[in-house]
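One protein chain is absent from this view; the other protein chains keep their places.
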Amino acid sequence: MGPPTSRAYEIADPGLAAAGADRIAWAAGQMPVLAQIGDRFAAERPLEGMRIAACLHVTAETAVLVRTLAGGGAVVALCSANPLATQDEVAAALAVGDGVEVRARHGEGLDEYARHIAALAASKPQITLDDGADLLVALHQPAAGTGGAGTGAAGPGGAGAGATPAGAAALIGATEETATGLLRLRRMHERGALACPVVAVNEARTERALNDRHGTGQSALDGIVRATNVLLTGHTLVVLGYGWAGQGVAERARGAGAAVIVCEIDPLRALEARMAGYEVMPAIAAAQRGDVFVTVTGSRGVLRAEHFARMGDGAVLANAGHFDVEIDIQGLVALATGPPRRVRPLVDQYTLPDGRRLNLLASGRVVNLAAAEGHPAAVMDVSFALQALAVEALVIRPERLAPGVHPVPEEIDREVGRLKLAALGVEIDAPTADQLDYRRSWGAET
Amino acid sequence: MGPPTSRAYEIADPGLAAAGADRIAWAAGQMPVLAQIGDRFAAERPLEGMRIAACLHVTAETAVLVRTLAGGGAVVALCSANPLATQDEVAAALAVGDGVEVRARHGEGLDEYARHIAALAASKPQITLDDGADLLVALHQPAAGTGGAGTGAAGPGGAGAGATPAGAAALIGATEETATGLLRLRRMHERGALACPVVAVNEARTERALNDRHGTGQSALDGIVRATNVLLTGHTLVVLGYGWAGQGVAERARGAGAAVIVCEIDPLRALEARMAGYEVMPAIAAAQRGDVFVTVTGSRGVLRAEHFARMGDGAVLANAGHFDVEIDIQGLVALATGPPRRVRPLVDQYTLPDGRRLNLLASGRVVNLAAAEGHPAAVMDVSFALQALAVEALVIRPERLAPGVHPVPEEIDREVGRLKLAALGVEIDAPTADQLDYRRSWGAET
Amino acid sequence: MGPPTSRAYEIADPGLAAAGADRIAWAAGQMPVLAQIGDRFAAERPLEGMRIAACLHVTAETAVLVRTLAGGGAVVALCSANPLATQDEVAAALAVGDGVEVRARHGEGLDEYARHIAALAASKPQITLDDGADLLVALHQPAAGTGGAGTGAAGPGGAGAGATPAGAAALIGATEETATGLLRLRRMHERGALACPVVAVNEARTERALNDRHGTGQSALDGIVRATNVLLTGHTLVVLGYGWAGQGVAERARGAGAAVIVCEIDPLRALEARMAGYEVMPAIAAAQRGDVFVTVTGSRGVLRAEHFARMGDGAVLANAGHFDVEIDIQGLVALATGPPRRVRPLVDQYTLPDGRRLNLLASGRVVNLAAAEGHPAAVMDVSFALQALAVEALVIRPERLAPGVHPVPEEIDREVGRLKLAALGVEIDAPTADQLDYRRSWGAET
Partner (left out) sequence: MGPPTSRAYEIADPGLAAAGADRIAWAAGQMPVLAQIGDRFAAERPLEGMRIAACLHVTAETAVLVRTLAGGGAVVALCSANPLATQDEVAAALAVGDGVEVRARHGEGLDEYARHIAALAASKPQITLDDGADLLVALHQPAAGTGGAGTGAAGPGGAGAGATPAGAAALIGATEETATGLLRLRRMHERGALACPVVAVNEARTERALNDRHGTGQSALDGIVRATNVLLTGHTLVVLGYGWAGQGVAERARGAGAAVIVCEIDPLRALEARMAGYEVMPAIAAAQRGDVFVTVTGSRGVLRAEHFARMGDGAVLANAGHFDVEIDIQGLVALATGPPRRVRPLVDQYTLPDGRRLNLLASGRVVNLAAAEGHPAAVMDVSFALQALAVEALVIRPERLAPGVHPVPEEIDREVGRLKLAALGVEIDAPTADQLDYRRSWGAET
């Protein structure tokens, strides 16, 4: 591969490239799984000539993924799935230093965002990587691929069932990273409108265990402590929702010395929480007991007026769910005596008529990202390793997958597990012939 | 229901009935989930007149299940799935006090065991409950149902595909409690020989979490401590296998103060163990580090000569897997300077040529049962609640299930979770309409 | 040392000697700290010719201590501090096999107990080892040392201040293992009546950490599980008292999956419990929440009628404190509708007028000993290593200690720590000269 071909980019400031290169280098050092894959890709070039378009958070970790794909032979274009998450220096480093087509600017508006998506779609990518499905959906629009921003008016036939839209004609496959994106794509598929296979990266087993559980567990508490400097030991932390992410938050909070209460509406999950040693109770009862509240349910209005009314003075309210709808801020505003005071950079304090003060963190936005750095690179390492191997699988065996949403193949999940163990310096036994014969694996239940 | 009808039984000593009744009463007090189901069954009589045959461990907890089924209207017959587990006083209480057809005697031989199975099969049960599938398999034998013991010689056609065997003619369905039994039944089904639906009770989610994980976790360590009186704190415990049961053993051992090492050949499970904070390494390396070793893999020869050769003086070897094949006793015998000394009631001490002593517990049999009491009644409560509701489901909606092995319906799993929470005195919220609308459950991933 | 000299003994059955020898051998294998000391004693013979009398629990672990002292050159006599704890086969092995003067019989009455004490006192020991101070107090009686049992009528002068009583004339020093014994001895010393130095073995730092905390923590829960087969996971365990032993019980209960509530009347300890993540509340509130209650306070009537009245059906009551006064059994009897039913071998079930059943374990006696085996040998290893080194210190430098109760010298505590680490196979760094110079130890607070 020669020097990077100069290509188009739309970024904030090319002068930030050197700073961005440092930041990417640090992230790369934290992502040994992707590094192992990158070494192999560089040797084998499995993506030679493949056109890949990615609409992801433009961060240092994403840059490592982009380099891995490019190192495997692909021509990669990148825009931003979340303008507030864009690191301009990283965008600069990729654009100027690596010659990647980057179209992303921190704080870009909706119009600019749409224009960037459209520009990427216009290049007729063969593979897309999405974080919310915007890019892949755009490729399914009738007018997509004509290159014009704002030309999204659907003609007759729309994105419904029928002939493959022009924008999707070259598509071999796609990956998606979020539950929300998968929901959109599954609905598209139900009405026969999805033109290619999509790999559900965030449903992989390694992803669930690392990203949802351990990543969220550490970063949610990290965000709360940074925002408030509260001492968790000795206090009571209430976790609302006991899915993978809620399990992680509860586990880390207990590990930090807090007494933990879990609220959960699903009886099986509630039972699992109780069996893990937590107190389990309705939210209305927990409201009176908690010092810190963390919502992580994927649902709306989980903490609302009836709960605020019962909380003690100084209660801290944080959301670690994807959307900012889990804490009913309108309900808080309605109860309060006036507008909130900003008592610390990310803390809005609402005062109730009787003088109690409730502290809302980061305006109810996901506290992991808003008050901390989101998932550690070690977590993104696994997510993006899954992405890289899913892309490779789509490329090298396109015959295997029909249009629709597909799980990450188990052998990829297993391979990422293997590489992650190697990265951690952990060796394990191979099964003996006797074991293979007697029963497939040690782990099999008795 | 009038006084119990006197029926046939084959038990060790009817005079033990009073002692058995006490023991059952204690167990019943520990099984509030089954009690709630029992109250409903007594009111609704969903099993009225149904003939149920059960081949289970004849213990006080099983007796509570039998009473629950009988209280629901069924006529229940019981034999023993494991002669060494039979509690003769419980058998007496059920037979004499409840008028149940019990055919079980502690320590009964294989002939007697076969005779008991055959006697139950002869009554043409409509529902069977199995712990290893012996009873259901017997019902599928050509000669089964003729009432004679030892007449198992298969006629032409055997138990292969084809017409329903006479013994199975009345069968509505069955439940099975063990992985081993399910393996047999699935193979039967693959060759078209299974005549009825079978519910895989031990694969239910509540069962996995409670029985495999928490039940085994506590009882395996309990067995080891009873057998040796070893102090776990400060010592290193090696868990071989990180399935559900291995997770439970590791978690409880860490909770007891031990430093825990996990050995696992599956990379995903190995990664999960590492992410849970355990050291993970090959067994050969762990052999040099451990003080106590627990196998729980479902595999053969997990600990063998190469590991024994590296263990330190005083190492303790225990198996918590179902079969006694996980520790290679022949390898231990071959290494030792002579026959083992029985240094405590359940401890055989093997001396190696250099003087090191290795202590094998319970001859490598499952230490939970051999050295402790097996699962606590609170665990069996959930297992048997699943059994009772699975039986009810088979009876009241027989049209739903085709021959084959079926999972426990999710609504039953959920109902058992709900009842268990109630039994623990744990209340949870119902979802709001808003939540139901926005997303199906709080626990949904974000 | 030639073959054991035959000496007097009073034991249950000399024929049990072989069984006792096996049991002692197992215990010895679990006591590597004492083994290291024993090896040195055998080489150095620091106790050559010293007359030592011990009034301790006559168990296999004590036998290992006796052999260690004898191996160091001492002539040891042994009687039992608790007739119910006496292991007759161990008494036989020591008497017949080792030629030790043993006077102990399981279940011996108070008269026989007094006679045994008197016989040991009559031999004018130079060192005593006590577990409750009975032997040392007897040596301070005016008539002690005359060899007659039951001649304890104090002549003029009694055991008050003044001349050394005849029985204590030969005394170089003593050790004491219990808080109760130390209380008696400190009171004697306050009135000037203690004739020799006493080393307070149970106040050593290694003893506190291992015996009180980890020993009690594991064995108390072990006793509760053996007595009831209750599943701790998912249940709420209430620990009353948060001293060293209470900390151990709370830590192990949490480690076993229980939700733990601590009740404590000392604000500093209560705060430490809360900071350790436990819920802390008054006993009356905890009574309504707990499933299992464990008293470990050293106080009287900790659980009483007002608490019983609020407990839920099936509550389990256990005492892990030294005396059986912490649970007010009379209060329980008064509340109950009738005498308790013995529902399991160590479980008395009291029924309240509204039908709730409370389950008292081991009649309120210390559950660690009554329902399990008491402290593991690994714990006694440390206690008895402290004993052995304290005895040696008394012998080889008698000039150092005046009459009174003395702490275990810090260098002995440290040496036992060092030996225990070696026994566990744990290596640590020696301090560098730089570190010694800069500050005395790494562990020093900053």
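Order of writing sets the labels: A, B and C. Residues in every chain begin at 1.
Simple rule for what comes next: contacts are C-beta pairs under 8 Å (C-beta built on N, C-alpha and C of every residue); 3 or more make two chains touch, one makes a residue touch a chain.
The model shown is predicted, which means the values in this text are computed figures rather than measured ones.
Shown as candidates are C:14, C:46, C:301 or C:409; the residue that touches the absent chain is C:301. When the omitted chain is restored, the residue from C:270, C:309, C:335 or C:352 that touches it is C:270. Considering the whole complex, the residue from C:23, C:184 or C:420 that touches the absent chain is C:420. Check B:46, B:257 or B:417 against the missing chain and you find that the one touching it is B:257.
Looking at A:252, A:274 or A:406, the residue that reaches the missing chain in the full complex is A:252.
On the side of chain B, the interface with the absent chain consists of residues 233-234, 254, 257-259, 274-279, using the contact rule stated above.
The omitted chain makes contact with chain A at the following residues, 22, 25-26, 29-30, 214-215, 217-218, 222, 225-226, 229-235, 251-252, 254-257, 312, 314, 341, 343-344, 347, 357, 373, 376-379, 424-425. Residue-level contact of chain C with the missing chain is found at 179, 202, 205-206, 208-210, 212, 214, 240-246, 263-272, 274-275, 280-285, 296-302, 320-323, 325, 413-414, 417-418, 420-421, 424, 426-432, 434-435, 438-439, 441-446.
In the analysis below, only the chains that are shown with their structure count from here on.
Mean C-alpha position of chain A lies 57 Å from that of chain C. Taking each chain's centre as the mean of its C-alpha atoms, chain B lies 40 Å from chain C.
Residue positions of chain B with contacts to 2 or more other chains are 214, 424.
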